[in-house]
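A single protein chain has been removed from this complex, and every other one stays in its place.
Residue numbering begins at 1 within each chain, and the chains themselves are lettered A and B in the order written.
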Amino acid sequence: MTGPALQLRNIHKRYGTTNALSGAALAVEWGEIHALLGENGAGKSTLLRIAGGLERADRGSIEVDGSPATIRSPRDARRLGIGMVHQHPTSIPSLTVADNMALTAGWPVRPAEVRERVARLSGELGLPIDPDAYAGRLPVVLKQRLEILKALAASARILLLDEPTAVLAPIEAAELLTVLRKFAAAGNAVVIVTHKLREAISESQRVTVLRHGSVTFTGRSDSESSESLYRAMLGSDAAVAPAPARRIPPADSAPAIRVQALDVARDGRYGIALRGAALAVFPGEIVGIAAIEGSGQRELMRAVAGLVHPLRGVLDVRSPVAFIPEDRTTEGLIPSLSLAENVVLGMGAAAPGVNGALVSWKHVAAGTADLVDRFGIVAAGPDAPAGSLSGGNQQKLVLARALAGVPPVIVAENPTRGLDVAAAAEIHRRLRAAADGGAAVLFHSSDLDEVVLVADRLVVVNGGTLREPAERNRELIGRMMIGAA
Amino acid sequence: MAGVGRLREYAVPALIVAGAIAALAAALGIAGYDPELALGALWRGSVGSFDAFASGTLVRAVPLIIIALGFALALRGGMLNIGAEGQFLAGAVAATWLGTHLAGWPALLAIPATWLVALAAGLLWIVVPVVLRVKYGVLEVITTLLLNFVAEALVSFMVQGPLQEQTGIYPQSDPIAEAARLPLLPGTRLHLGIGVALILAVVLWFFFARTLAGFRLLAAGSGPRAAALAGRIDVTRMAALALLVSGALAGLAGATEVGGVSYALYPNLSPGYGFTAIAVALLARLHPPAIVVTGILFGALETGAGAMQRDAGIPAVVVQAVEAAIILALLLADARTHRGRAYAGAAA
Partner (left out) sequence: MSDGIELVAGFLAASVRVATPLLLAATGETLAERSGVINLGIEGSMLAGALAAAIGSTAGGPASGLLAAIAAGAALAALFAAVSVHAGADQIIAGTAVTLGAVGITGAAYRSFYGTGGAGLSIPTLGPVEIPLLAKVPVIGPALFAQPVTTYFAVALVPCVWWLLFRTRPGLALRAAGESAEGARAAGVRVRAARTAAVIAGGALAGLAGATLVLAQVGTFSERMTAGRGFIAIAIVVLGRWHPVGILAAALFFGAATALQFVFQASGVGVPYQLFLVLPYVLALLGLAGAVGRVRAPRDLGRREAT
């Protein structure tokens, strides 16, 4: 070995008017797991994508194993022994595991031979998988396993992973990290992008912290206290968000959401996603749902929001329900339409400026400007397209629109996904304020820590069954999430 | 939308049209024709005189405007109706059939009656594609295109069968009753259809710009998932309704053409109105008042092309190549300015 496994120097990258990276750097040694830590929007994914050949830096240099390298495409990266695992699976759902592997690895398309190569590789790495299964039908854990196998298929020695544990339950995440540790210990190099401080400290040898596209810290991860890493991530003026007050719901009030023996069909497919669910949410409380992807929580929330009809059971929900969907750019907002139009979209006949069947866009604009003010949304004006807003401001718009009518029930599905800490805290505060005002809030985040932070009370959904944990214990809940407790 | 954006929105189409006509002149020059003679004929034949404008250009614009309004309505809801040609013919067949049976009726009843059957026939002609789309997800594009050919065969069958003129010699229908013919502007061949086109444009403008339903249609077309989830809009129903109305409007255009221009059913009744209307609607950014303008523009182009064929010996079909060039140039220009933005989104 002639030098560090991977070295990126003085990387600059601009998107339009935004500087995603300004002089960022990363140095990864052979044999180590290197954590790339930062807030959402700090530039960590961009830096990783540049190393993986998916983006090209405007300026800067890359060295692999001590020699200057030009990485123009994923193909180039693969030739240099760099494999990449994306945050969301990139496998082609309608192709088999074997076809996906052949596509990424550039193997000749000879079915028997490809199948045999997949079997050999998965055996060597201790990551078993069925080569003839269709990628789209694999459970989440196996989908990710396929991503890792693909990344390593062309004998990669440097593995880049973007938020690999985000979709996994704690035990599954631990198993993954064990595989990565073994891989690194064999003299290879691993880079993990994460925004979870605890994960960065416990799982890596060294850590690089990005903030606003520049490096604010790099060094051994155990030499730093979590406090100083936290400051490197958020800036010196960052205040640690106070834990919300927990309250006991008033026992005498009637529940705003009452669910009994509820069965709901799987969203968009055959089968039953939720069986015999029972739940009561009272005015003034936030109930958090802990679950890994595809456990049935999505169907539960959408049934409560009145968007899907349950197969059977009792579903008694006060109306109107404010629903905050998971994906704000495709489910919450229409990016090509203006803020004002998006307000009418969400509020319909209740929107300012709408009078029965008629719309006065002048009055809609005035009402929208008022919401923009009250919720501190940063936007050029009510006529600006929603797509021009930052993620945080888009979510504030969704929230403003949902809360404008003071709804008795709020259903929020991953409302802080992709937001930075400050924006997420703002969303939490608004939800808490709504609960204080008497709303019953049903809240889900794929980040268990966030559910624990925000919720007054927790329920766990696993395999279509809803249960309440005996105690508020992170480890117990984590095991319940994968059906191990 | 800001003033500059609005200006730009219409400056680009204007430049494209100018460029396309210049390109046509250049191409004609290269092909050995006399561009000056050709463009002169184009001008004289379309807008050179009041008669050319009223009896030629505006008459030609009527079906274009009516069909383009329907196309814009459907596309606002995210649906493409490129089978207007077939719906137009279906409407023409229905209007002719009824129109030949209305001798002795008062015009006040006869004319609306032909319109109603033509609307129904146009609607009927698009029902199958809509049902296939809604129930089974079959691309309405292919089915409506296939039905265009069925409609052509239907016309061919009608003028040689049930609707053939009494002598049984010519492949055309008997003329429709006087009562079913549209009143003309005195001294011209401009018929009442222009009034229908203008009223429809105003109605659609109001629907798009001032009603909640009109906005919901836009939302359904611009972001179907968000429209369904955040807007609780029945996106499928919206889109289906928009398609049905657009089919009905194309059928109505068939009635105004028979009632105001041909007075009878012929094969080749439509010189491709259904396709030209696509260019009309896109060039107008789906904006109803602008559709009136672009409809007249294309009416002028096609009428002038006829004069060009007579006076300069240039085949009139060349105008379809000009229309195609305009559509393609417009697609290219839009892709450069706002990439990925849905067409429907540009029409608020």
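The working rule: a residue touches a chain if its C-beta (ideal position, glycine included) is under 8 Å from a C-beta of that chain, and two chains touch if they have at least 3 such contacts.
Treat the numbers as computed from the prediction; the structure is a model and nothing was measured.
Enquirer: Touching the hidden chain in the complete assembly: which of A:Gly106, A:Gly376 or A:Gly463 does that?
Expert: Once the missing chain is taken into account, the touching residue is A:Gly106.
Enquirer: Which residue, B:Trp97, B:Trp115 or B:Phe275, contacts the hidden chain when the whole complex is considered?
Expert: Going through B:Trp97, B:Trp115 or B:Phe275 one by one, B:Phe275 is the residue touching the chain not shown.
Enquirer: Using the touch definition from the top, which of B:Ala11, B:Ala103, B:Val203 or B:Leu331 touches the missing chain?
Expert: Of the listed residues, the one touching the omitted chain is B:Leu331.
Enquirer: In the full complex, which of B:Leu124, B:Leu146 or B:Leu198 touches the chain missing from this view?
Expert: Only one of B:Leu124, B:Leu146 or B:Leu198 touches the chain omitted from view, namely B:Leu146.
Enquirer: Tell me, which residues in chain A touch the chain that this view leaves out?
Expert: 53-54, 73-75, 78, 84, 86, 90-95, 99-100, 102-104, 106, 108-110, 150
Enquirer: Just checking the interface: what residues of chain B touch the absent partner chain?
Expert: 31, 80, 82, 128, 132, 136-139, 141-143, 145-150, 153-154, 156-157, 160-161, 272, 275, 278-279, 282, 314-315, 317-325, 327-328, 331-332, 334-336, 339-340, 343
One rule holds for everything that comes next: only the chains that are shown with their structure count from here on.
Enquirer: What part of chain B is in contact with chain A in the complex they form?
Expert: Counting only chain B, the residues touching chain A are 1-2, 209-213, 215, 218-219, 222-223, 225-227, 229-232, 341-342, 345, 348.
Enquirer: Using the touch definition from the top, list the residues of chain A that touch chain B in their complex.
Expert: 307, 323, 325, 330-338, 341, 344-346, 348-349, 354, 356-361, 383, 398
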